[in-house]
Every structure is written in C-alpha cells, then in structure tokens.
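Of the protein chains in this complex, one is absent; all others appear in place.
Letters A, B, C and D mark the chains as written, and numbering starts fresh at 1 in each.
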Amino acid sequence: MAVAPSATLASPRRKRRILLRLVALVVLYGLWEIAARTTRNPTFIPSPGAVWHQLIVTSTVHGGIRGYSGHLLIEHLGVSLRRILIGSAIGVAGGLVLGLIMGTVTWFRVVTEPVVTFVRALPPLAYFSLFIIWFGIDETPKLWLLSIAALPPVAVATAAAVLGAPTGLVEAARALGAGKWQAVRDVVLPHALPEIFTGVRIAVGVAYSSVVAAETINGVPGIGGMVRDAQRYSQTDVVVLGLFAIGLSGLLIDALLQIAEKRLIPWRGRA
Amino acid sequence: MAVAPSATLASPRRKRRILLRLVALVVLYGLWEIAARTTRNPTFIPSPGAVWHQLIVTSTVHGGIRGYSGHLLIEHLGVSLRRILIGSAIGVAGGLVLGLIMGTVTWFRVVTEPVVTFVRALPPLAYFSLFIIWFGIDETPKLWLLSIAALPPVAVATAAAVLGAPTGLVEAARALGAGKWQAVRDVVLPHALPEIFTGVRIAVGVAYSSVVAAETINGVPGIGGMVRDAQRYSQTDVVVLGLFAIGLSGLLIDALLQIAEKRLIPWRGRA
Amino acid sequence: MSSADAVVLSGVEHSYGDVTAVGPISLSVPSGEFLVLVGASGCGKSTLLRLIAGFEQPTAGTVLAAGVPPVPGRGAGLVFQQPRLFPWRTVGGNIAMALRYAGQTPTTARIEALLERVGLQDVAKRRTWQISGGQQQRVAIARALAVDNPLLLLDEPFAALDALTRERLQEDLRRVSAETGRTCVFVTHSVDEAVFLGSRVVVLTPRPGRIALDLPIDLPRTGIDPEELRGRPAFAAARTQVGAAVRHPGVFA
Amino acid sequence: MSSADAVVLSGVEHSYGDVTAVGPISLSVPSGEFLVLVGASGCGKSTLLRLIAGFEQPTAGTVLAAGVPPVPGRGAGLVFQQPRLFPWRTVGGNIAMALRYAGQTPTTARIEALLERVGLQDVAKRRTWQISGGQQQRVAIARALAVDNPLLLLDEPFAALDALTRERLQEDLRRVSAETGRTCVFVTHSVDEAVFLGSRVVVLTPRPGRIALDLPIDLPRTGIDPEELRGRPAFAAARTQVGAAVRHPGVFA
Partner (left out) sequence: GNGAASGGGSSASDKSIRIAYQAFPSGDLVVKNQGLLEKALPDYKITWTKFDSGASINTAFVAKSLDIAAIGSSPVARGLSAPLNIPYQVAFVLDVAGDNEALVARNGSGVTDVAGLKGKKVATPFASTAHYSLLAALDKAGVKESELTIVDLEPQDIQAAWTRGDLDAAYTWLPSLAALKKDGKVLISSRELATAGKPTLDLGVVSTAFATAHPEAVDAWRKAEAQALDLIASDPAGAAKSIGAELNLSPAEAQDQLSQGVFLKPADISSPEWLGTEGSVGKLADNLVSAADFLKKQQKIDAVPALADVQKAIYVKGLPGVLG
C-alpha cells in the first residue's frame, strides 16, 4: 500500500521478514508434529520424521530399487517441472495473445469471449480422455492439459486489463502520432502488465495444481504420478512428500515471478 | 480500449454482437458436424445428433429409468451448481479477506504469502483423500475442495491490486483525515475492484473446472459424477453432453458477473 | 486560537535519493498567519508542504506542526497540486467522503454549499472525469474546505482558473482566513496573488529551495475592499519587492 | 506554408450528453496564425481543442483541419491540460517515444536538447513521478515539440510554471512559431500571456462557450525585444480590451 517507508530501510526489513518467516515455519512444524502425535495414524497424518525418511528413501537407490517406482524423487520432480513449465509457457503465451486481441478487436472479442468462457469452465478430468484419444498417452496430452489450464487466467486478466486501459494515456499516445497498434504496444500493454503478471502467477499455480490430473495416465516418472501411486497404496508419507516437492517448487517459481514483476513494473502504484 | 464510440450507438452494436455470435455458433456447429462425420467414430467425436439424443434420454424417465444413474440431467446440474456456487462464494469471500489483509498488513503478508502460494500449487487430487478423512464423503469435502480452488485467484488478485493502490489517491484520503482502514475501504478497495472482479471471474471458472475432481468421491448426483461415470464406460456422447451443461451454465454465470462488473465499475479506464 | 507557532521548521532538509530538493530551511509560522511560498518550478515548494503535512519525513532537521511532528490528516488540510479526485465517486461523493471523515453528515445542502463556494453548480452528480480541469481543481479545494482544520496547506490551488473565478476565490480565502484565524501556507507562481493573499511572503531560491526573501506584508487583513487594497502603495511596493526576488539573478542556475 | 486555412470551424457545437459544452462557434484559423483562446473555467476551451485534434466529434457543425476532418495524431500536436506522461517510461523515454512516432531516431543528444528547451536538465533518467508538477508539464510540452506538426494545440501549457520560466518559454514559443510559420491554438487564463503570444485572441463566453471577442493583435511577430513589446501602447490597449471582455458582466452567469 501507499504510505510505505522508503527503500533505504530495505536491509533491516529483509532481516525482519526472514525472521518472521522462520518463526512461522517453526510454528507450522510444531503444529504438524503435534497433530501427527495426537492422531497416531500414519495413514492420516504421517509424522514429519516419516516424511523425512521417505525423502531419503525416494532420493536414493536402496536394495537395488531406485527411488520410488524406479525413479528418484528429483527425477519425478524434474519431469513434472518440465511439463509444468512448458505447459505454462504455452498457456501464458496463448493467453496473452488471445487476451490482447480480445481486448483490442471488438468483433474478435464478441466471437471468442463466449468460447473462452465456455472452455475455461470445462473440467480437465472430463475432457482428458478425449486428449488421450486425440494425442496418445505420451507428453502431448499432458502438455495440452497444462496449457489449457494455464491459458484462461492470463487471457481473462489480459483482456480485462486491456479493456481498462486509461483513456487519457491512450489519447496522449495517439496525439503524438501513435497508430492503433503502437498505442497498444506502448500504452495499453505496459498499463496492463501488473494485471497480466497477476494472471500469470495465477496461471502457473493452476498449472501446478493440475499436474496430478495431467499425470493420471502414464504419469511415471512424474511427481503427480508418484503421488497417485502412493495414494493408491495409502503411503501417505510419500503423498505428503510429493505435496511438499510440488508446493516448494511452486513457491520458488512464484518468487521468481514476483522478482521479475518488481523489476519490470517500477511504476506500480503510480499510474 | 480507449477511443471507443459513444454509448448512443448501443442498440445497433448490440444487434451486431448478437448476429456475430449466432454466426460463430453456426460455424462451430458446422465444424463439429463435419468432424463427427469424417471421423465416424462416436467414441472420438460423437455427432451432434447423438448428444442431442442423450440430452433427451438423460432429461426424461424412460423405461422406468430416471435420466442417467437415476437422476435427470437437470438434477445432476442443479446439485453441482449448488456446490459450485457455495464453494465459489466461500472461496471468493475468503480470498477477498485474505488478499485484503495480505495487501495491507505487511507482517501478515510476509507470513501468509508463502503459505498461500504453497497451498495453491497443491493439486486437489493429491490432497482430496485427506479431506475425506477430515470431512467424510458427503457435501463438506466437495465444498472445501471447490472453496480452496476458488480462493487463490481472488486472494492473489486482491493482494496484488491492493499493493498497487495509487499512492496519490491514498494520500489524498489521508490528507482528508481518513484513518488507515478508511483509506483501504474508500480508496484501495474501489481501486482494486476491477482486478478483484477479474480474480472472481477466474475463480469461478476454476471452481467450475474442479467440479469433476470434487465429484470423484460419491459424486452422483452431480454433473461431474455423471461425466466421470460416462467416461469410464466410454459414453462419449454423455460426456460431451455434460461438458455442454457445464460450459453453458458457466457462460451464464460469467455473463452475470460481467454485467455486475459494468454496473459497479463505471470508472474503468478513468483511474 | 493559541498564540503558539502553528508550524516550526528548524534546519529542515529533504532529499529524494541523492537529489536534495529543499533546504536547509528554518521558518516559524505563527498561528493565524497567511504564509505564501513563491519560487521557481522544482525548487521544493510541494516538498515543503508535504513535509508540513507529514507525508514526507525530513532527511535533516525537524518539522513541528502545532508543536508535534505532523501526522497526515491530523490538524492540517492539504490541497495537492493535482486534483486527486476519487474516480469511483461522483463529484458530490468526493465531498461527502471528506465530510464523513470530518465526522459530519454529508447532506446535499452542505455539499451544494461547498461547491457553490468554489463557483460550481449542477456538477454534484457528475463523474469526476466529466468536468473540466479548472472545475476539478475547484472540487479538490471544496473537498479540503469541508474539513475544518486549523492549518490549511494549498499547493497552487488556483493555477487552472480564469481571472474572474480566481479573484473571487482569492477574496473568499483572504476573508475567511482572516475571520477564522486559520493558519494558511499557500504556494503560488503569481506574484500578484502572493501579495494579495499573504500576510507574509517567502520567496525560495531554485533547487535546493532556501529562503531568498522573507517579507511581511503590511496590509489590512479585513474590512478593506480588494480594489482598494490593490491600489495601496504598500501593495505595489511589496509586488515589486517579491517580483525582484523571483527574478533575482541566479534563479535560473 | 500554404495560405489556406489551417482550421475551419463552421457552426460547431459539442454536447456531453445533455450538457452543451461549447458552441455554436464558427471560426477560421489561417495558416501561420497564433490563436489564443481565453475564457472562464468550464466554458469549453479544452473541448474545442479536442474537437480540432479529432478526439471529439462535434454534435453539430463541421470541423476541418488542413481541409479535412481531423484525425488524432495526424498533422496536429496536442499538449493536454494534464501532463499525461507515461509512468512506465522515464522522462527521457517519454520523449523518445514521441520521437519514434515521428520517425526520428531518439538520440540522447536530441532528448537532452528538447528538455533543455523547456528549461530542464538532469531529469532524463528520472521516473515521471520523481519530478515536480511544473517539470511534468514541461516534459509534456517537450514531448509535443518532438513531433514537427504544422498545427500545435496547447491547453494551458504554462499554468504550473513560475514567472521566470514561463516568460522564457513564452518568448521561445513566440519566436519559434513566427519563424517556422506553425499554426498555434493556445489556451490560457492569463490575459497578459494571451496578448503577448497571440496574433489573434478569442475570448469565449461562459458555458456554452461562444465567441465574445475576436481581436487581432497588431504587434510585430519577430525582431522585437519582449520588454519593448510589452511597453508598446498597442500591447496595453489589447490587454485592456481582452481583460474587459473576460470581466464582461454575465461571465459568472
């Protein structure tokens, strides 16, 4: 918000932030440990120790068995991350282009908006089998699913932000001789950037949370496939481990996105 | 965008819009019909006729059997819509409050933002079993899942919009004697409204697309349960019918949201 | 009104990063005084008002308003250089907001009266982008007048107004400040306006703004016709003196 | 320069909904003329400029610029009443954008020169909110000057400037317009500024703005010292005449 202390305070503030987060982490850990001890049912709430143990088991080759389902945790995660990143990238790029055209070309919006709204209401689990039929069981249907999951937030956010472009500044560009598309590139798009970034962050989150759905079929190696497998055998500790792997890597990517956002949008709050 | 014709043109423009959409509809229908005829495989692409037939079958009592899996299509849809609406409402309200506090109270943001980012990366399918343990197999876990699906877009959009509140206007309110929360209520929040609306629209879409996941458990009656069932028996025409029911009702809700948005935010493009 | 100083600046300096915008400046504004600040564009007048209002913290020295470090919105009204109207409210709604913060009930009559005072009619129901630039500025003034603060800070409030409207508002402000004993700090580029309004005129040097001239204006504050006031020799003398300070060589450093 | 009329308004009227803002007005601005518009706040001056620039369509009558209905950005530069800088660009970036639209290469030297011309130094790398109000207004002017349009529309461009800077820019604009033969339409509230700059001054009535006075200013456009110009009897006469028209009873209708 607005009346924030100036930037010179950055260093002590950063220290306080890290401290606060550490405290929060310790508190969460404590709650978990207590919950695990009181329920005493590892299929319900596995103890932190059990999850830690699984981390080691799934990250090593033990007794001739490699990790979990023949792949190390890091391999599962790597494969899924690749899928998420490619899927998100396609979805974000598609959403951006779609949203931009929807926001600027009226007839295109009139025609495509209902289609986009229609499609984004559809549950991936419902149409995934169609993808299998169309694209087989390898990477293609998974990437399609993730792309389609990531596209709508970006498209909706972009279209909305473009439609809300400030009249005054668009006029200023036109007055300087900008053509319609120059005004879009130089005014509408930069103005929409903050909202687009929000859309991208939501989109990546949605892609993340779709990874299990995408990996229901031929999902091993893959963190989603691993979690599903573990689920089937009530290996809750592995499930929780998988959730941690997903959540933490998601945290990392979001942090990167936020850093990029700060760099790219120094004018936030000034427009 | 900006240089739009004035409002007096509304009526002929609306006519053109409707016309354009009708044309688009007819074109899509044509494409579908052609695709169905050329593939000639009802499990790949069921013909419009087959889907229409299923609409009638699932909407009537025939040979002593009521609709599909003992419920009419409209009942399946009604049950799911209720779940989606309640879930979205809870998620949107929660996301709004969370996002608002995250955007205004620094220590709260520092602590909760990683948690929220972590949670929103988690695939519902991975933790849904935990919900069963906690909430049973009836409505509660479904509503929880849908709420948790709908919450992040609103929370992220709200927090981002609040953080991007225009310094100048917040100062103006403070100068007039507004307290911190008055400034939030009267400046930050209205300024964030367009972005919040975008978040809500995305959230409702996400809730929609999670309905099958939510109804993997004891999901009949429910349009998601119906689709899942049909899917497992490769009744693609019923699947497509379900998709239409979901998509069209989603379209309707989004249209209502957009009307509300236009009413509530006359200043869009002027801030 | 207390006879204490409404505003005290001691050795105040303000820098944005490595740009020193203003200072060091030491200045006391007694309660009830009408202080006018004049100075080149970019010399730090707005910064000075923001310091007094509490929106900026001085990088050196201290600022006291009514004896304490200023807090935004407490005891001082501020008309910014830009209108800063809230687009989600109508014109009337903007004023109603200010009234509500001041603990008053925003009746239509009260809103209309405030708009009337700045020469506006029939605009209460308009949206903020449906009025002209000068009208927006006047709404901002009306909004600030809605709150009864003992200290009023005005940053070039009449810059976008035509001569006639401007004079009417000048006269109103001069009379009201004298009658209520409100302390005013007023920024303007017009020498004429400065001398007409001020009980004291301070001319600042170009960036970083320091005091180049501190001139008390010895003209009656009440019971005098504006025309007559402008005709007084003291008026002309002060005008010349302020004008000279503004044009002082080195202003365009 | 062609001798045809740069701008022709015939029976032009503009209403926002049921608010008639301006007109009917008929007016021809010959090429090379420096037309100054004066009028009460809210009388429709900005609207008139927007009509000439092509940002508004007249609700009655026709507007022609260079013989055709105006299209925004084609042949006319417009300095809006608000600076309207792009916050995602630095100050220099704002000017670079304008240069690029005009098909020029935005070199640092060119940008610095344009900023220099409006009295700004060392601000090219600043963000748009890191400069003062008057500096922002000057950046907006520099941005418009980057594009070489035969017609220049300026909406109170010097309102936020101190006397000295203002005079410098006035003199610059007067000289350049005379030398290049650019047509200018200039809005101001300052009678002095109007008479100093204009080869013709049009005073508008309050809303809806109509022509109250259309006065050619019979003063040399080039080769004369500003001090000397202001000393001419014709200058004083025109000032009186315009001032009277502005104060004409009924202006505060």
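Here, contacts are C-beta pairs under 8 Å (C-beta built on N, C-alpha and C of every residue); 3 or more make two chains touch, one makes a residue touch a chain.
Treat the numbers as computed from the prediction; the structure is a model and nothing was measured.
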| item | value |
| --- | --- |
| Shown chains touched by the chain that is not drawn here | A, B |
| Per the touch definition above, residue among A:40, A:232 or A:263 touching the missing chain | A:232 |
| Of A:32, A:108, A:135 or A:244, the residue in touch with the unshown chain | A:135 |
| Hidden-chain contact residue, picked from the options B:59, B:106 or B:218 | B:218 |
| Residue numbers in chain A that touch the chain omitted from display | 41, 43-44, 64-65, 68-69, 129, 132-141, 216-220, 225, 228-235, 238 |
| Absent chain, residues of chain B that touch it | 41-44, 65, 68, 70, 128-130, 132-133, 136-138, 216-220, 225, 228-229, 231-236 |
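Please note the rule applied: only the chains that are shown with their structure count from here on.
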| item | value |
| --- | --- |
| Distance from chain B to chain A - Cα centre to Cα centre, in angstrom | 17 |
| Computed distance of Cα centres, chain C from chain A, in Å | 50 |
| Shared-contact residues (touching 2 or more other chains) in chain B | 3, 168, 171, 174, 270-271 |
| Of all residues in chain C, the ones touching two or more other chains | 55, 72, 82 |
| Residues of chain C touching chain B in the complex | 53, 55, 72-74, 76-78, 80, 82, 84-88, 97-98, 101-102, 127-129, 143-144, 146-147 |
| Complex interface listing, chain A residues touching chain B | 1-3, 16-17, 20-21, 24, 28, 44, 103-104, 107, 110-111, 114-115, 117-127, 129-130, 133-134, 149, 152-153, 156-157, 160-168, 170-171, 174, 183-184, 188, 194-195, 197-199, 201-202, 205-206, 208-213, 216, 224, 227-228, 231, 239, 242-243, 246-251, 254, 268-271 |
| Chain D contact footprint on chain A (complex, rising order) | 168-169, 171-179, 182, 186-187, 190-191, 193, 265-267, 270-271 |
